[in-house]
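Notes follow once the structure below has been shown.
Omission of a single protein chain aside, the complex is shown with its protein chains in their original locations.
Chain lettering (A, B and C) follows the sequence in which the chains are written, and residue indices restart at 1 in each chain.
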Amino acid sequence: MNLTFSPEEQAFREEVRRFLADALPSELRERVRLGRHLRADDHIRWQNILSDQGWLAANWPVEHGGPGWGPVQRHIFDEECAAAHAPTVVPFGVNMVAPVIMKFGSVEQQQHYLPRILNNQDWWCQGYSEPGAGSDLAGLSTRAVLDGDHYIVNGQKTWTTLGQHANMMFCLVRTDPNAKKQAGISFLLMDMQTPGITVRPIITLDGAHEVNEVFLDNVRVPVENRVGEEGQGWTCAKFLLTHERTGIAGLGHAKQALRHLKSLASRMQHRGKPLLSLPSFRQRVVKAELELMALEVTNLRVIAAARDGGVPGAESSLLKVRGSELRQEISELTRRALGPAALPFFPEFLQGDESLDDEYAQGAAASAQYFNRRKLSIYGGANEIQKSIVAKTILGM
Amino acid sequence: MNLTFSPEEQAFREEVRRFLADALPSELRERVRLGRHLRADDHIRWQNILSDQGWLAANWPVEHGGPGWGPVQRHIFDEECAAAHAPTVVPFGVNMVAPVIMKFGSVEQQQHYLPRILNNQDWWCQGYSEPGAGSDLAGLSTRAVLDGDHYIVNGQKTWTTLGQHANMMFCLVRTDPNAKKQAGISFLLMDMQTPGITVRPIITLDGAHEVNEVFLDNVRVPVENRVGEEGQGWTCAKFLLTHERTGIAGLGHAKQALRHLKSLASRMQHRGKPLLSLPSFRQRVVKAELELMALEVTNLRVIAAARDGGVPGAESSLLKVRGSELRQEISELTRRALGPAALPFFPEFLQGDESLDDEYAQGAAASAQYFNRRKLSIYGGANEIQKSIVAKTILGM
Amino acid sequence: MDFALTDEQRMLEETLTRLVADQVTPEQRRAMLEAPAQGASPLWRTFAELGLLHMPFSEDTGGLGGDGTDVMIIMQALGRGLVPEAYLFGLVMPGQLLALCANSAQQERWLDPLLEGEHQLALAWQEHTARYDAFGISTQASQQDGQWQLNGRKDVVMNLGSAAATLVTAQLPTGKLGVFIVPANTQGVTLQTYRTMDEQPAGDLTLNSVALPLENCLSEDVSDALAEVLALGRAALCAEAIGAMETACDQTLAYLKERKQFGLPLATFQSLQHRMVDMHLHLEQSRSMAILAATSLSLPADERDYKIAAAKAYCGESARFIAEQAIQLHGGMGMTEECYVAHYAKHLVMFDHYLGDSDYHLETVSEQLDAA
Partner (left out) sequence: MDFALTDEQRMLEETLTRLVADQVTPEQRRAMLEAPAQGASPLWRTFAELGLLHMPFSEDTGGLGGDGTDVMIIMQALGRGLVPEAYLFGLVMPGQLLALCANSAQQERWLDPLLEGEHQLALAWQEHTARYDAFGISTQASQQDGQWQLNGRKDVVMNLGSAAATLVTAQLPTGKLGVFIVPANTQGVTLQTYRTMDEQPAGDLTLNSVALPLENCLSEDVSDALAEVLALGRAALCAEAIGAMETACDQTLAYLKERKQFGLPLATFQSLQHRMVDMHLHLEQSRSMAILAATSLSLPADERDYKIAAAKAYCGESARFIAEQAIQLHGGMGMTEECYVAHYAKHLVMFDHYLGDSDYHLETVSEQLDAA
């Protein structure tokens, strides 16, 4: 066994690093570094740069316009992007609906949608969760009734991330109310301009507008916008959930956040000494460092398994549970590190273009991010659900 | 509100302290201090001293020969006994079967058994748990069938603490197999000399012989040895469980153990400095100190409520859960504090009269006690069961 | 040893509980936050009528002579409703410092109107460079031409924007710590106000060659009094947190009972039951610590500060645990502004940043550990 990257992989890392140094606009880098919210334009600007480089669709095969990277390269790319404070690629198009369209979609769908994703023409959002269902995804009740060559869709979706910017939504709907739970679900693509679709913001406790409710009121969706067969929606959804989850631990972000934390806690002073030397604080940083080391090797084990042809299964639950806990712990320590300076809240600074005294600007996002990171253990199947999955699928309980 | 003891209570504490200084034999004190196991004689010797002083039956009313103490005095007495390294009174007679006999027993039973408990003539043990039932006490299957003026008892009891020394056992048996679970249970008193009773030791992972299995093979128990009515056994058992549990947190022991830990960790050296100054270790001691402070006030709240006529309910589950966790944590830190000296295991020293180099004698019991203390979160209803009780009875879940 | 409330205390508790339930519903609270009253709010006037503004002050300074328990009862009730009034930061702490330090003329000028509800004050003790340490500050005061001159900056001063005057600590040339009363609009003073993450009004105060008449100096050696006021403030914050924890637990329990998943109420899932029990264990243990803090205020300073540091550290950790679990058990709902429990969670997390966090206070406990 060895844990070192091959010379080719190291050269690739250098290449990514050079690209990021050259191509990432400093305004964007600074915005991400300070934890300010990105505007739609900011996302598009960066994704166009990636697209021009051919690196937007990191996990697409070459035949569809991807760079043909394996899991190790994708891992390196993610890690370097996080280290460079590059904006995260909005995943709903390129990483989520695209693989489903490649796997289950018709040739027409592939030819129409994939290029539009690659060149950022479409902004996709996800219509999965519903107000009544929570982590019980298959309990969804949005109905789609066939009416000639259209489905008429009625219902409500929620937690639709960045839906306010999207012009397309992929959506799970119930096409057969009599089939048992998972069997009656289909996978539809909707144009957000269709009459009957209303997007209403959900403001989260960090003051951000990141998620939305989407109301569907007699929305007419052409039958050709269904991906796969009727009733095959759950298969598409499961494929998407289990498909490619090596990035799920968010390790690149955790590493960057821990570096930032250590630097911050070295600068902050407690009675004339760096906060990082205060035993109770230092101990928690040391524990986070250890957890990160372990998680990094676990992540590499999963990546190596994927590279060697394995399908990551319940390990991704493990990575999600421990990864989200670690990122939450780091966000907690970062907020604490700021001391009283974590108290003031400047939503205009985080959301807009205003400037702020450097004294506050450097830490302005810390408290908001702490609260924002609470979502990591809730969304995509709450950690309690992940544990039940592991109990069931790995331990046979 | 105030947390100070009254002048009378403080005077009582002084009285107890003087008594312990005068009356507790130094061999016993030393044996308890070093964590060596007590022999039957050791227990009897101390309980006779307490009996002579009129303090053996701390929670008995005056009419039965108790000192008539209230909850606060009992708390002070327990705390001082622990601080002075006095042997714990074997509770099965004086604290467990006696209150049941007082409440549910006949006048004859009271007149026969209570004086014998008071003067240590009988050594009682408890026949509650069964191999198949675990924390599900009411699931017991030991059968008692009426045969004239005797019950014929068949079955098996387990976890019978110090049963090897006992001449009497109180026992839950199923007298009506057709009644639903709790309803068919009766409470019997058995002479351990009765033919058909076999006691088999269970050696625990700390090498101690503390608990036993008791096999009951056609044991004939006179009907007059039943306490209360037939089928009333569960009522007796529940009365015993909820009756007097202010001592359940074991706080006197926790306080003493934490004092010992701090003293030990100040003496042990890590690279030329006291172990107690090593940040990761010190932080855990600080946390234990805080938990003890909180638990002490919680305990006083429960005691004050009992004094003012309240019946301690689910708070005792709280005290048990947190109290056992704290005592386990202190036992863990004590073992760790010893460093490599925690490794050698000297069962002969712990069990017998042999001496040992002072180097090892002072810490010889630490590892064994750490393992022994694991029982605190298991017996008397495992902590998981305690939490389910709180969820049900307090939170209505 | 007594944990029972007196009849008067029980009455106070009931009155306040009713008041908060009636007048600080989620909607009313939102309205108060969105359009803060100019001058004394109706609720503040009610506080005045109920005697709350007099309660924490000794009788010889015109108060009702309430003790730690009385303050605890009030703060706990305010915490239950997350009441957006600066009772602690605008009244109790600055008022208590005046009561301890000020001469009768100063008390007449500043303390009496405070107790009558005619104005509020602020206490500016905190500076970023000193973190949570009230004594290692760098704001300077010196006498020149028969006046005091102040230079420096005070950070995250609670209730700054609504204060008729701010009590400002400063280093004196003697090496001691002094405290000055700085009326609003004094020349050389600039305010930057904002809200905290948990929606409380605060601000930074810059003092640029601020000239003050001699009588604006309240004390030329305020250390002991300031320590006493900080102790009181910390005990009061613990009590407030208990109130907020109670509500957060209640709301979470109600949500678990009501909300269904996989066809069953969440309250029937054992892992969630046990988590809910853990929240209650934290609450009850923290309540014990808050009681310990409230009843320690009259102890000698060392013992008082040790116990209150322990309580503040303990409650800080519990508050965060309960906040995080309340969010988690509410699922996505707990992440939204609309969900009332989210506001409690914000306060319970940010609690730790007021008057010293648990690292700061653990350090105090740790320093005295061997002696304890």
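As a working rule, contacts are C-beta pairs under 8 Å (C-beta built on N, C-alpha and C of every residue); 3 or more make two chains touch, one makes a residue touch a chain.
Here the structure is a predicted model, which is why all the values come from computation and not from measurement.
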Checklist outcome for this item: Omitted chain touches shown chains A, B, C
Checklist entry - Which residue, A:N2, A:S26 or A:S355, contacts the hidden chain when the whole complex is considered? => result A:N2
Checklist outcome for this item: Only one of B:P91, B:P222 or B:P344 touches the unshown chain, namely B:P344
Item to check | Sole contact to the chain not displayed, among C:H274, C:R287 or C:H353 | outcome: C:H274
Checklist entry - For chain C, which residues touch the unseen chain? => result 269-271, 273-274
Checklist entry - Since one chain has been left out of the picture, which residues of chain A touch it in the full complex? => result 1-6, 9, 72, 262, 266, 276, 282-283, 285-286, 289-291, 293-298, 300-301, 303-305, 308, 315, 318, 321-322, 384, 387-388, 390-391, 394-397
Next on the checklist: Even though one chain is hidden, which residues of chain B still touch it in the full complex?
Outcome noted: 129, 133-136, 139, 158-159, 202-205, 207, 268-272, 275, 278-281, 328, 332, 335-336, 339-346, 359, 367-368, 370-371, 374-375, 377-379, 382-384, 387
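The rule is simple: only the chains that are shown with their structure count from here on.
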Next on the checklist: Need the most distant chain from chain A, centre defined as the mean of C-alpha atoms.
Outcome noted: B
Item to check | Centrality ranking, top chain (CA atoms only) | outcome: C
Item to check | Between chain B and chain C, centroid-to-centroid distance (C-alpha), Å | outcome: 43
Checklist entry - Taking each chain's centre as the mean of its CA atoms, how far is chain A from chain B in angstrom? => result 53
Item to check | Where chain C touches two or more other chains, by residue | outcome: 362, 366
Checklist outcome for this item: Flagged in chain B as touching 2+ other chains are 282-283, 286
